[in-house]
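All protein chains of the complex are present and in place, except for one that has been dropped.
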Amino acid sequence: MSSVVISDLSLNFGTVEILKSLNLTVDEGEFVVLLGPSGCGKSTLLNCIAGLLDVTKGQIFINDKNVTWEEPKDRGIGMVFQSYALYPQMNVEKNLSFGLRVAGVPKNEIRKRVDRAAEILQIEPLLKRKPVALSGGQRQRVAIGRALVRDVDVYLFDEPLSNLDAKLRTDLRVELKRLHQRLGNTMIYVTHDQIEALTLADRIAVMKDGLIQQFDTPHGIYHKPVNRFVADFIGSPGMNFLSGALKNNDGQWSFIAEGVEIHLNGYEFSRTAQAGQSIELGLRPEHIQLDNAGRRQTINMQVEVEHVEPMGADIMLWTKIAEHNLTVRTDSESKVIVGDRVTISFNPKRASLFDEGGCRL
Amino acid sequence: MSDQQVSVQNIGPNGPKPSRVISLGNVLLYGSLGITALIWLLPLYVMIVTSLKGLPEVRLGNVLSLPIEVTFEPWVKAWDSACTGLNCEGLKMGFWNSVQILVPSTVISIAISSMNGYLLSFWKFKGSEILFTILLFGAFIPYQVMLYPLVIILRELGLFSSLSGIVLIHTMFGMPILTLLFRNYFSSVPEELFKAARVDGAGYWRIYFEIMLPMSLPIFVVAIILQVTGIWNDFLLGVIYAGTINFPMTVQLNNIVNSTQGVKEYNVNMAATLLTAALPLAVYFISGKLFVRGIAAGAVKG
Partner (left out) sequence: MILVALVGFVGCSAWSIFYSFTASKALPKERFVGFKQYDRLFNSSRWQVSVENIAVYGVCSLIFSISIGFLLAVALDKKIRFENTFRTIFLYPFALSFIVTGLVWQWLLNADFGVAQVVRDIGFSNFEMNILSNRDYAIYAIVIAGLWQGTGFVMALMLAGLRSVDQDIWNASRIDGIPSWQTYLFIVIPMMKPVFITTLVIIASGIVKVFDLVVALTAGGPGGASELPAKYVYDYMFMRGNLGQALAASTVMLSTVLIILIPWAYLEFSRKRENSK
């Protein structure tokens, strides 16, 4: 059973196409993250699902009910905003109960729901306080609480952690995950932060320019990015890209560029490739070993270290291959210095090949 | 670029919500706005329409009827030969008086206030908050409390009933609001700009003239709008301090309309009103959004 289905959804503001014929299926109880850079349309999509924006074309289904024309309150959703949007003149308790009172929910039911939400989110001692007297993290919890008391199936989050400082963000991220495990509701979450996406999501929809680039598990997005954009967006520090061409020697594929040849034995092609095709080879810094023994890896090369960046937990080495920068991640105990010639190796299985259009081969 | 395979259900609502342009809500909304707008425009309409009629027509019809015969004679009369109690030279003297009062007052008050505001914006001495509160009070204070002492002072200075006198008065009364306006504006300019200039070796006044001034054109426009509207429309100060030969247009207007004996020439009166209202209305229509900013700024002080 699917919880949320988007079908051929398009949204135009005047002549500008913000969302282009999107299709998405979110399963029941799934935590889906909409990830992408500013302006990709992720918040817009969320607002459409919420009913705050009218779509230009397409349909939205929540729990198999067509809600395309329904008001937000009738869609069975709760929403948490980036700015929390708590009603400033009401205390926490009133903030949580106002919507229910307006809807005519009986008092004891309201009491039950408020208490349950307060207990889950640990905001019981804050019930009588006003938003101005709360910290950022506390406000965020109240905002989540306001969605919780609605007793709905689907929760929508619009960059809820963006206004918090880094430490708080990390703490609350874990709490959100725990919340999802405890409640089991479907959650759709918008963020531009890939760490949040990777840690929270069951599946991630990477968006760019109003289109969903890839909708896959974090593992799939990270290891098998479907195009260059996704490959570049995920992973910090970013993937290395080397441009060159494909060569075929009796069935053995290799990558050639500027006098360098790299064998690609073991690479899993997703479709047929052509010899001589212009391609880009993508390698993540963390997939490149600084390895003198070179035992289990199949590719070895010699490079010169041009620049060393100590980053606390590891060290980034900047080298060059075929006139391209190549960053290599290594252990923080490494004694490599600028000017050293080192051997690097990697497993082609972990590499990514992209054709001229940026699509994965 | 893969999407998810989806079993599309083609039944049911699709696309934008159907909304009728002619909904009850819309009718009420635009209807009430429209009616209110018409009420608001009524006086202006009446002014124009009456001023274009001949006197007999005015008496025959009512205020709303359009002129059967359009005539500009009332306008000419208002400008040139209406009796202002003093003489029968029309409003033109008053117009020039108003201009002569307006220009120096505006220029001087804005020049002084902007410099004061600039100085105050980074001189955070103890009690500066109290100073601002007093300035604020100065802006709200009813003029009546200061009328007579000012008469005495001006008399001592030999400036009572003179152009310079009224200019001085307007400058003085304009200062509290304008100083606050400028001070608030200059306070909102990032300090780094100022510091960078100081590092470059510029002195306070150099910074003012070469950096701050060019940047703050909008706020100067707002100040000008405030002063032009306030001074041009003033009556009380003009009638007391300017002296009969220097009466501003508003005073002469009132004389024309309210102190004529005999036949009331309504059309001339309305023409005269329009002439007096012409300048501030022009400023209003031209400045549009800035005008709103001006009064909002003047209102939200401190």
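Residue numbering begins at 1 within each chain, and the chains themselves are lettered A and B in the order written.
In this section, a contact is a pair of C-beta atoms (placed from the backbone, for glycine too) under 8 Å apart; a residue touches a chain by one contact, two chains touch by 3 or more.
Keep in mind it's a predicted model, so treat the numbers as computed, not measured.
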Contact list for the unshown chain, restricted to visible chains: A, B
Residue, one of B:159, B:175 or B:207, that touches the chain absent here: B:175
From B:14, B:71, B:116 or B:187, residue that would touch the chain that is not displayed: B:116
Touching residues on chain B - with respect to the absent chain: 29-30, 32-33, 36-37, 40-44, 46-47, 50, 58-59, 62-64, 112, 115-116, 120, 129, 131, 133-138, 140-150, 152-153, 172, 175-176, 179, 229, 232-236, 240, 250, 253-254, 257-258, 266, 269-270, 273, 276-277, 280-281, 283-285, 288, 291-292, 295-296, 299-300, 302
In chain A, positions touching the absent partner: 47, 50-52, 71-74, 77-79, 81-90, 98-99, 102-103, 146, 150
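Quick note on the criterion: only the chains that are shown with their structure count from here on.
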Residue numbers on chain A that touch chain B, as the complex places them: 5-8, 22-25, 54-59, 61, 66, 68-69, 211-215, 226-227, 359
Chain A-touching residues of chain B, taken from the complex the two chains share: 1-4, 6, 8-9, 11-18
